[in-house]
Each structure stands twice: as C-alpha cells, then as structure tokens.
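A single protein chain has been removed from this complex, and every other one stays in its place.
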Amino acid sequence: MEWLLELLQILVFPGILFAILLAFIYEWFDRKIYAKLQNRVGPLYTGPSGILQPFADFVKLLAKEDIVPNDVDKPLFNALPIVALTLSLTGFLALPITGLRGIISFNGDLIFLIALMTLICIVIIYSGISSSNRFSTMGAERAALQLLGYEIPMMLSAISIGLVAKSMWVYEIVSTQASNIWFLMGPSVLGFAIFVLCGQAELERIPFDIPEAETEIVAGWLTEFSGRKLALFRLTKDVELLYLSGLAVALFLGGPSGPIIPGLEPILYLVYFLLKTLFVLFLLTTLRALFARLRIDQMVNFSWKYLVPLAILQVLLVRVIV
Amino acid sequence: MQEEELQRAEKKSAYELFFDIPLGPQHPALKEPAFFKFKVEGERVIGVDADVSYNHRGIEKALEYRNYIQNIYLIERICGICNVAHTLCYAQAIEQLHGKEIPPRASYIRLMIEELARIHSHALWLGVAAHEIGFDTLFMYVWRDREVVMDIIEMLTGNRVTTAINTIGGVRRDISDEAKEKVRKGMNILEERVKYYRKVALNDPTVNARCSGVGILRPRDAIRLCAVGPTLRASGVKNDVRLDDPYTFHDEVPLNVITCDTMDVLGRVVVRVDEMLESVNMVRYCLDHMPSGDVKIKLPLSPPVGEAVSRVEAPRGELIHYARSNGTKNPERYKVRTPTFENIPSVADMLTSKGDHDVNIADIPIVLASIDPCFSCTARMEFRDVSKGKTWIWSLEELKTHCKNRG
Partner (left out) sequence: MDENKVAEALKNKFGEKILKIMIPKKGEEIAKDLVIPEIMEIKVSKRRVFVAVPAEVYKEVIRYLVEELGFNHVQAITGLDTSKFIEVMPHLGRGITVTVKTRIERDKPVLSTITDMVPGASLHEREIHDLLGVVFEGHPNLDRIIVPEGWPENVYPLRKEYAPEQPKPLREVS
C-alpha cells in the first residue's frame, strides 16, 4: 500500500494539485501587493478579496480558442507548454514542505534542481524559436542572452551553501541549517540577496522581463501561444515562482524548520514553509514594483560586472569563515 | 550612402543580416495606429520608414461643408488631449478674420484653461512614457495625480476631456470665486507632486539607464528638420510660440521657457516636467490678476473675405491653423498642421543609428513616445467613403433612427 500512499502524495498533497492551488494563491498575493504598492486595489471581486482571480483567469484561458499559426514547428509548439509545466512541477516535488525532505530526494539533488531551472529556460528559448514570428524570435534571443547573465551567479550562490553544509543534498542542507541557527545570518545573506535577484531574472519579472517586454516586442516568446497553451504557460510561471521561493527558503532560510511541537510536525512544517516563502515572495514583488525595465545589454553588463564578482566573493567568504 | 553600405554588407554574408521589424499599426507601444518599419541588425536599428495616416478622417474637407459654429465642435474632436489648443487656435483665426479683439477677461480664462490642459497632457505623457520603459508604478502614481487636474477642468468647463470652452468671440463660461479657490488648492497639491516626479525622473537609476543618452537629436538637425515643442527645446533651442509670437496675454503673464542641453529622452522628460511647474505658476498668476468684464462678444456668422494664420503652443509643440474665408458661412479652406506631423522627420532621424551612436530596438518605444505622438492629430485630411466615414454626416434624427434599428 506504500505505493498508493506515495502516489497520493505525488498527485494531491503535497504534490501536483497542492502545487497548482498554492501557485494560484501566490499569484493572487503577488498581484495584490503589487497593486497596493502602486496605490491601486488589485483583484477585488472574484471570491473574498479577489483570491479566486488567478483561477478564474486560468479557466477563462482554457476556454478560449487555441490558434496554431501555419508556419510553426507543430510538434514542438504543441508539446512545449506541457513540457514546461512538467518541469516546474517536478521541481516542486523536490522541495521540503511537510518534512525536512521532499518527495523526490537523493544525494546531489541540488544540482538537479538548478539544472531544472536552466531546462525551463531552454524550453522558453525553444518555444520562441518554434513560433516562427519575428517578435517570438527576438524574445527567444533575449531569453538566451539573459540566461547567460543570471545563470552563473545563481549557481555560484546556491553552491556556496552546499559548501557550507558540506553536501549537495537539499535534505542535509536543510537539516544542518535547522540545527545551527546562525546559518540564517552571517555569510549566507549575500548569497540570499544574489539568489533572489537572479531569481527575479529567471522568472522574467521587472526589472528583468526583457524577453517578454510588452511595449517593445508585443509579448516576446509568448506571442503566438493562445488558449490552453497560454493557460499552461502562465501556470508554469506561477509554479516556477512558487518553486523558486521554495528553493530560496530551503537553501538559505532553513527550509520548513522552526520551533516544533512533537506530533504536530507536518502541519507546523507546512505553516513555516508558507510563511517563509511568502516572505521571499514579498521581496520579489517589491523588486518588481520599484524599478523600470532594463535593456538587455544593461542587464548582462550589470550581471557580469556586479553579480558574478559578488557571487565569487560569497564562495570565498564561505570557504574562509566556515 | 547608407543604402549602399547596407547592400554591400548584405552581400558579404550568406545569412540574412538585416531583419525588418514592423511596429504597428496595432502595437502595445503605440497608443494610436501608425506604421513604422525598422531595419535592424541584431538589436541595432539602422533605418526606419514611417506611414502615419491610419487615423485619417477627412476633417479638413469636412470643415468646408459646415458653418463656422459647427466647425468649432469638429475641430475640437481632432484630438482629445489637445482639444483646448485646437479650439483656441481656431477661435483666434476666425477672430483675426473678423478683425475684432476679445475682452481681456476672456483672454485670461483662455490662458488659464490652456495651461491646465498643458498640465493634464504632460501628466498623461509622463505616465505613458513610464509605461513604455516598464515602470508601471510611476505610471499609476502620475495618473492618480492627473485626476486632480481632470476634476478642476470638469468643474470649470463641465467636461473632463473635450472642454468646448472656447468659442468665436471669447469663452462660453465664466469662472466664479469658489471655483477659483478650488483651483488654487488643486494647484498646490499638483506642485508638490510634480516636484516629487521631477526628483524621481532625475534620480532613479533604472529611469536614467533607459532614458539618458537615448534618442539623441542634435540642435542643428532639430532646426534643419523643423522640430517643434519639447522635442526642440530639449535640444537646447529656445523657441516657444508663447514667447516668439505671443497670443492671449502671454506677453504679460510671466513665462520661463524651459530648455535642456542633453538632447536626449531624459531632457524631454525634464522639459515637460518643468513646463508643468511653469503652468502651475501661470494659472496662479491668472487667478490673481483676472480682470473683470464680459467673457464674450457677439460676432456675425460670416466673417469678411480674407485669410488668417493663427499659431498656438499646444502641449506637443507649435500648432498652426490657416483660414481663408470667401464671405459665406462656410470656410473656403481651413488647414490644420499639428505638431506631431512636424516632428516626424526628427523622430526618423533620432531612430537611425549613426556613426558610433547605436539605437537599440528596446529604445524604440521610449524614443517614439518622447515626441509625445498624437497620431489622431496628425492625420486629418482625406475623406474615405467607408461606413465609419458616413456616421458623422447624419443628422441627429438619422442617427437616432440608425441606433434604434441596430437595437
């Protein structure tokens, strides 16, 4: 019966359905805070205080017409949204939520998780290229350039944490952090800041939403997707947001650890996970509201001139102090 | 010369080096339809072709079929944002034809409404420009404060956008003392907020990164290509119709013409924000020094035979109307030349990469937005007989019937 329990875990809680539900709530949270920072109201009518708005958007998009232009590379075009969603959900399954280890957990899975994010970006590039449209191609080109920018600092800061915990296993990183509280401050603050900033670039949000710049290239690589495919891509973005916050929490903020009452562990771990990821989400949304969009050359410049040296500094710091 | 270089470069490579990116007629960066075709190499723009008459409504021809009073309302609808400037210019042209002067109180009210409209237009532009560079927070804040001006304009004229306050012979409404108090309060709020936006525009690092050094227009090119308005003044050339050819007491009301030396988009932002502050001061001066008297004189419907040229500094630049009357109730010819049309050669110049100064695709929306394009103003001339064109020839009865039949 073990396998039935595991299947239920993967599909329902804390697996796919839970991920999708949480993704919608996080999107609502993001939109509400963004609106408040702009002196607006945000989603208001659907559900209490607009909480069902992202779900309503998703359902509406599913019902819309799915237009496939003639010139596109049909196998890629049709498959890519599903591939993207699968990748981000897989990543979510590896996050520690109701315990110190996720559903997928094995030695070396830190590298697996980082690689998953890169894979999602490669899927984005392919979707831009497969829709044979000038704007999509430009969006894909910009996404590739942006990947060159944020990939290295992000990996370096994630790996620096692995160096501290002397392991590449997320479970061990989280347990080490749970037992040494000083971890949460000290040398990892710089790494946390770099990781969050690069996360903003990976999620393609302002100030780094260059591949999808609305006023410049219509919708970048997303231009030709409509109906169900667009719904799946948007869901992918939300799950990615959740996944990135969860990863940042697992690596830098000690995962779901915190003061526990024995017996109620899964619930408390869940609550701490939610609180900490909401904190990271709050940081990401504030970044989004504060800046204008950068140009691609400015972004790559900024990344290589400032972020990469800082990330290297972080690795050295960790080596020296710990 | 550039064409040959392009062709030579294309022949050297086996791949397609240069890419044509179309912008428009429908595009999120454009608030009104226009078509630009950019020749790009990677992210670098090397050539641009413009086609602007998508909003062509046949207004100049239509003006010849209506009498002078009906034309006020048609002129007003050339553009929503610049409607005060258009009606002001029209009223001035017809008053020149009649050869009569309007009472001073009417001139002061006209000046005040014109400056309020300028504040409104520049605030709108600031929000739109912020949206073009992806800075939605600034966009939301500026448009919230624009509501202050809209409420004042509504209180004074009865409508937020098409104000219809200028008429031939003066203005249609007078301003009461309570209204003056409210306007003063509104100006105080606005002044504080505009000073804050000035600080944001000059100090925010991402705004600087996107706007500084972008869309360069040298003063010599600006004069040669006949640029007007803030586009010209941001290249350091001190020309403003209110200064050079004053109308409605602009020679009495103190005015500082704002110029900037940076020749780029940031310069245009600074010029417009400072002009908003200047307008606030001018509105206050008008409120304090308004003379008493009539607000309108009665003029006959047909002006004598003659011609007149009337110029106004609209928020976007110099606006010129030319009127020729043949003694009847309808004009013989009425020409409108809007500032955006005049700025198109300059924007084409700003958008081509020259020498070692590159123009990126990412800069296109903000450079286009920096001339404050109002393409509805730009295209007014030819009469198309498609169903949209027929709508406004109908009389009120016919329109009502049509609406009833459509259900």
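All chains are identified by letter, namely A and B, in their written order; residue positions are counted from 1 within each chain.
What we mean here is this: a residue touches a chain if its C-beta (ideal position, glycine included) is under 8 Å from a C-beta of that chain, and two chains touch if they have at least 3 such contacts.
Because the structure is predicted, anything quoted here is derived from the model rather than measured.
Within the full complex, the chain left out of the display contacts the shown chains B. Interface note for the absent chain: among B:102, B:225, B:255 or B:269, the touching residue is B:225. Listed residues B:142, B:320, B:350 or B:364: the one in touch with the omitted chain is B:320.
Only one of the listed residues, B:40, B:156 or B:344, touches the absent chain: B:344.
Touch with the hidden chain on the side of chain B covers residues 51-53, 56, 58, 60-62, 65, 96-99, 223-227, 239, 244-245, 303-309, 311, 318, 320, 322, 324, 326-327, 332-333, 335, 337, 341-342, 344-345, 379, 381-385, 389-390, 393-394, 397-398, 401-402, 405.
Following the convention adopted for this analysis, only the chains that are shown with their structure count from here on.
Work out the mean CA point of chain A and of chain B, and you get 44 Å between them. Residue ranges of chain B in contact with chain A, taken from their complex: 19-22, 27-29, 43, 130-138, 140-141, 144, 204, 206-207, 209-210, 360-365.
Note for the complex: chain A touches chain B at residues 37-40, 134, 138, 206-207, 209-210, 213-218, 289-298.
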